[in-house]
Each structure stands twice: as C-alpha cells, then as structure tokens.
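Chains shown are a subset, placed as in the full complex.
Note that the chains take the letters A, B and C in the order they are written out, and that residue 1 is the start of every chain.
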Amino acid sequence: ACGKQGTEEAGKSSSEKESKSDSVNIGMLKLTSSAPLFIGIEKGFFKEENIDAKAQWFEAAQPIAVATAGGSVEVGATGITASLYNMVAGGQKLVIVADKGREQEGYSSSAILVPSDSSIKSVEELKGKKIGITQTGSTYHYMVGRVIENYGLGLGDIEVVPLNSIKGLMESLKSKQVDAVLLNEPNITSVVNEGYGKVISQVGEEIPYQTSGVFFSPKFADNKDAAVRFLKAYAKATRYYYDAVLTKKDGKLVPGENYDEVIDIIAKYTDQEPDVIKQGLPYMDRDGKLLEEDIKTQVDWYAKEKLIDKAIDTKEIVNTELLEEALKE
Amino acid sequence: MRIVVENVAKTFIDSKREVTALQNINFAIEEQEFVVLVGPSGCGKSTLLNIVGGLMSPTDGLVYFEGTNQKQPNLAIVFQEIALFPWRNVFENVVYGLEEQGASKQEIQEKGQHYIDMVGLNGFEKAYPKQLSGGMKQRAGIARALSVEPDLLLMDEPFSALDAQTRTLMQEELLTIWNRTKLSTLYVTHNIQEAVYLADRVIVLSRHPGTIKEIIRIDMPKTGRDSEQNREQFEKYSNQIWDLIRHDAQEALLEG
Amino acid sequence: MTEPRQTITNRVAFLEQRIPKYASVLGITGLLLLWEIICRLNIVPPLFLPAPSAILTDAWEMIATGELFKNLFASLYRVGIGYALGAVLGIVIGLILGFSRWTDAIVTPIVYSIYPIPKIALLPLIILWLGIGEMPKVTIIALGVFFPVVINTFSGVKNVDPILIKAAVTFGSSHANVIRKVILPGSLPMIFAGLKLAAGTSLLLLVSAEMIAAQQGIGAMVLHYGNLMITTKLMVGVLLLSLLGLLFNRGLQWLENKLLPWK
C-alpha cells in the first residue's frame, strides 16, 4: 500500500516540483552490492535531489523484480535474472536504467571453485560433472553457462545442481557432493582460507557480464523529472563508491579516499563485519553506466537455452537515456 | 388440548434391507393424561416417541395437537441419555429452554430456581453435569423439561441408566412432581412395574412390525399403588403386560 | 375435525439431509469456471493469474514432452518414502508418548519446541548432515509428516477408553501387547485424521524439499518456473499438487473405511 502512495506523490510533484519531495521506495537486499544506494541514502545524495528515498528490504532477489513490475516499489536494485526477462515478455514492463555491479576483468567477484584436492584444473575438465548453482535462471546459471561455452562446452555437457542458497553451495563443495560450484566474494576468500576449495576460473576473466542493475517501475520511469534526479544522485553515489574502493595503483587495488567511511556505511546497512566486507566489493561502472550490449547477449543466451518463454527486444527493457540525461546535467 | 397420533407408520430403508419399525399406530393423549408405552427391545418405542417429538418424520400418517386455540404448542423431552449440555452448569442447563423462548432475565432466574428446587437440586446450581451422579443428572434433565411448561412432556426411559435403588426413589419423586404439574405425558419404559406404577393408560407394542397390541387402562388411584392393599391389583396388571410381551422379549434377546 | 390442528413436523430433518453425488464436483468446477471468466474478462493480467484453459494447454504440452510425468514420478517416490517414514515414526512415537507418562513428560516439550523450527532456515545444515541426494529431501517430507501424525496419535491414545486397557491387562496382556492390540487400534480414527492432515503437508513440503539439488520433481519444476517467472507452467505444477492432494485424501479415506470396518 505504501508503494502505491509513493507513486501518486511522485506523479503529483512532477507538476509542482519545487517544494514537495518525491518519495521513492527502493527494493533491495542487505548485501554489499547495494552499496551505492546505501551511500546515497546515508550521505544524503538523494535528499539533495529532493528525493525521499526509503529502503525496502527483501530477502530474495526475485520478489524485488516482481514488486517493481507490480508497482509496489518504484525502484528495484538486484541481480538481472531470467525471471526479469520473462516478466517483461509476459507484459509486465520495467526498465533497467543503471549498473549495480558487474563481472570485470581484474576484479575478483565470482568464480568457479572445485574442492582443493580435486583433480580438475581447468574448465574443460568439467565435462560431465556436477556444478552447483543457486537457482535455475539465476545469474549463477548464466555465468556457468557462458564460461563453459568459452571452452567449447554447453549446458548439456554438465549437470547443473540448484542448491538454493550460498551456504548450501559451500557445504556441498566442502563435502564434495558436487564437483564444482560457482561462488562470489567474500565467500571465495573464506573458502580458500579455510582450505577446502580452490579457484579454477574467474568469471570476470572469461566474460564481461552485467550481473545486476537498477530498474524502474514503468510509472516511475514515466515521471522523467524525478527519474533523472534519482539517477543523478545515484551516479554521484557510484562515483563515491568507485573512488573509495575500486581505485587501482599499479594494477593492484588500493584503498581510495573515504575508504573507511564507505566500508562503515556498508557494514552498518548489512550488519556485517568490516573485514568481511572488504573482501567482497563488487566492480561497478564509475558513472553507473550499463553494459547495454551485454543485455542483448544475455537475452539471446537465455532464449537459446529455452529459459525465456518468448524472445524480447532489448530496447523494451533497457533505458540508457535517463542516465545519460542525468549525467549531462 | 389433546395430541392425536393418526395412522403413523415408519419404515427404515437401509442400503441392505427395509425395516418396518411402526405400522398403523393410532391413539390420542388426553389433556393431563399420563400414557406409558411398553414393549420389548426394538419394537419401535423410541421411534414413535421421536416422531411425536418432531425429531423424525413418519413414513406415513401424522401427529397433531387439537384444540390449541392458535397458540403454538410446545414440547419438552427427557432423554434416556439425559443429554445435558456438558459445558453448562445445572442452572444453565435447566434454563436452556427458557432462554430459547426469549424469556426475560427475571423470569429465567425465578423459574429456573423454582424447578431446580422442585427436583431437589438446590445447592447444585453451579455444578457441571460430570460432577453429578446419574440420578442427579436425570433430575436436572427433568427440571429442564418442566421449566418450559410444555403442552406435552415426552420421556424416553428416563431412569433406565440409574441403579435399582435410585430408580425406585426417582419414580416416587416423578409421581409427586407430576401430581403438582399434571402435564400431558408420553412415557417410554421397559420396566413393567414402572409402567403400572405411573400410567393412566399403558400402550403395549409388539415387534416386527411395531403395532399396538393392546391399550390397558390402569384403574387404580394415582398415589399409593405400591402399598400393600393394592398389591394384588398391581400384580394382576403386571402379569397381564408381561404375558403380552414375554414371547417378543425372548426373541428380541437373540436378534440384537 | 373442524377444530384447529397443529401438526408436528420433523425439526431435525437437516441432520439427515442427503446430498447428491455430483455436489462434490460442483464446487471445484464452479471455482475453475469463475477463475476462467475472471481471466477472460482480463481483470487480472495473465502473468499474475493465468487462465485454467491456458494452464491446461501448457499441461498438455508438458505431458506430450514427457516432462510432467518424469517430474511426477520423481516426486511421488520422495513423497511416498518420506510420508511412510514420517507416518510410521509418528505413529510409533505417538503411541509411546501416549502410553508412558515418563516419555510423555520428557519428550513432548521437545516435540513442541522442534515443531516450529522452519526447515527452510536449516537447509544448509540439512545438506551438511544428509548430503544432496534423496536423503535430505525425504527427511524434510518425513519431518513435516511426523509432527501432525505424532500429535494426533498422542491425542488418540489419550482418548482410548482406559477400561479397554484394564480389560487387556486383566486377560494377561504384556505392555507391548496392550500397545499393539488395544492402544493402536483404539487410536486409529485419530491417527487417520493426522494422516490426512499430513498428506497435505507432505505435498506442501515438496517445494522446500526439492530446493536441495533436485533436477526433477514437481517441487523443482515449480521452483524452476517460479524462478523464471513463467507463471502458466508454474501453475501447472501447483494444480498438479492440489490434484494430488485431493487424490491422496480420497485414498486415505478409502483405506480408513477398509481398515476400520467396525466403525
């Protein structure tokens, strides 16, 4: 109900924009990858743009997309999964407007791991093996599929095992119930430190991948003024994030300016220890720009694997104009 | 006001067979008359009482009140199983009928207490049925029936669950109460002594199908029937009835 | 005969009312029809609530490709074993709890405190202990079945007339025989009520159970299409579960009538 109210207000204030601030509900997870949004809220970037941003915490990714498409929240921020494409194909419009984390060469994020005493050393050897992922149609599913394609394998050549939780993935790896799993940071570090797993392939080294994004409900996207202002604040936050944690010196990551502040903000919002957070900072475009190209690749891949019901036109779901306009100002 | 039972018949249709429980039953209960139904087990006594009480439809015939003067006549039943509401205490049980008639609070209080006193249960108003002995439960059941001051009181073996001594004492008491209220009554029993002790008229039913074998008027004063001087006449009636049903009773025992 | 008459009629006829056989089909078809109409009138977008006809079309297709049966059999196997396990354990433990006051005092609080623990929260632990094969799936279903059965069996035992136990003891029955020959048959009616409740629960839990590394199964199928937001196919799974629930219930009713001819 509060979601609906928000949209109404947003609609109103576009005509009388001065005094009243737009109320925007952001559906997101309490995970590090939501960092720019935390920063935006915490440092008041949204408020500067006269946007009253409210966090709506979810415990799983898919409901965020559903809630955004259904208009319960104006903005969703989470992984880009097959369900999102299917929803669009099924007539529920929503638009992806900005980057919220991607796989990038040189930055550790997601990787394929095998048990430390496994004989498997490279991706080719995964043929016929069991690989643990979270859910079908998830980003994990996609990454496994795409990575093995680089080695001449297809999804038909391996057995994909959905385990529905990260912890399930780790436990299955530890007890060697699967031959390999896909994991993200900080869990990779934790596995490697505990010594029961080793990395055989970094996803970022294999493919560029727009893992997650920020999307707008159709109604919010139509309220162009507020949408642009929102993205202005968002871009400011991504820059803040990038400069703090993603700066490199001589090819190595070094703490940037405000490093500790950003880590503290993330720790506050996710109830996690700062040390753990430091290991799991995902790559993000400094301006929050989407890898528009990759969206098309994703759609094609999902369609090829029959994980999307009907083919969709990428243009329907990607909107880069809003961000460009925001960046222009 | 009298109650007429006209041509009543009842056939139960099971998945397997048809049982004609009652056939061709005709009689009337006059105002202030105490009619007792006796008969061997399974002859249809309860069936007939249920039909008169509006708890079962007859297959044929009908039962009606005559001379009601437009007033909606009311009935009360005292059940063999007593059927007190376990979740109501004695007082709440006794006034159930009054509550449902929409009596005023004061009326409920007064009449309830009156009939509880009448059956000798004062002091037990707050007790729940399970805290009472069998005899006390049945007193409460009787008080519940009396409290609505019914135009016809139906009683289906009210004392058969009681022990021998309690039963004797309760019969005496019922007679005392009845002499005060003089309600038209239809009473079912197995017990021939009980029938002779209480009835103005005894209707003897036979089995398979249940028909009226004989209607016997008990020509004795209503009080003191168990006294020594009435002994002979009492035994005469008892033997007459026992002769009428002995054969049926033996058969019934083996059929279940 | 000119006097006014007040006929006495049967006032409890409603207790004996006979209902035609078709009535039980009426409700469900009515519901389906209503649903179809709502969809046809486009009151709800098909993504949110696909029409029964659309679901049937997809179901037909899934039958044709063999997908449905493959999943069905995988699930039936799990439900079968899990249900049997949970039911047997529930009945045995319920009987013991009901029979022995000591075990009752000690174990009942444990049962009631384990019952509200959500299995989904413990999925990783279950994987740790039981792996990702059939074991954890069967265990989750068995756990779900266990609780209603044990609770009902326990009440059933408590309702067995003590006079029957006394009779058995008088005739020399050992404690084991008292349980087997008196308490078990005496609590069967309540046990069946528990079994019926558990039938629904076991199907309900298929989805949770098949969250663990299931390649096949109705739960896995529902999750798969749920993850992909292909709602029509998701609803095929959901309707299949509800059909199974109905059949399961009827089957238990039939078994009850068979096993309790003395009722």
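Throughout what follows, a residue touches a chain if its C-beta (ideal position, glycine included) is under 8 Å from a C-beta of that chain, and two chains touch if they have at least 3 such contacts.
Owing to the predicted nature of the structure, the values given are computational and were not obtained by experimental measurement.
J.: Summarise the composition of the whole complex in this file as a formula built from the shown labels.
T.: Copies of each chain kind in the whole file: A x1, B x2, C x2.
In this section, only the chains that are shown with their structure count from here on.
J.: For chain A, which other chain has the most distant CA centre?
T.: Measuring from the centre of chain A, the most distant chain centre belongs to B.
J.: Applying the contact rule given earlier, which two chains have the most C-beta pairs between them?
T.: Chains joined by the most C-beta contact pairs: A-C.
J.: Work out per-chain C-alpha centres and flag the one nearest the whole-protein C-alpha centre.
T.: The most central chain, going by mean C-alpha position, is C.
J.: Any idea how many Å lie between the Cα centroids of chain A and chain B?
T.: Taking the mean C-alpha position of each chain, the two centres sit 82 Å apart.
J.: For chain A and chain C, let me know how many angstrom lie between their CA-based centres, rounded off.
T.: 40
J.: Indicate the residues of chain A shared as contacts by at least two other chains.
T.: In chain A, no residue touches two or more other chains.
J.: Give me the residue numbers in chain C that touch at least two other chains, ranges are fine.
T.: Not one residue of chain C touches more than one other chain, so the list is empty.
J.: Under the stated contact criterion, what part of chain A meets chain C in this complex?
T.: Residues 62, 65-66, 81-84, 86-87, 90-92, 132, 135-138, 159, 161-165, 167-168, 170-172, 175, 177-178, 307-309 of chain A touch chain C in their complex.
J.: Which residues, counting only chain C, touch chain A once they are in their complex?
T.: Its residues touching chain A are 45-47, 123-124, 127-128, 131-133, 211-215, 220, 223-224, 226-231.
J.: Under the touch definition given earlier, write down the residues of chain C that touch chain B in their complex.
T.: 3-13
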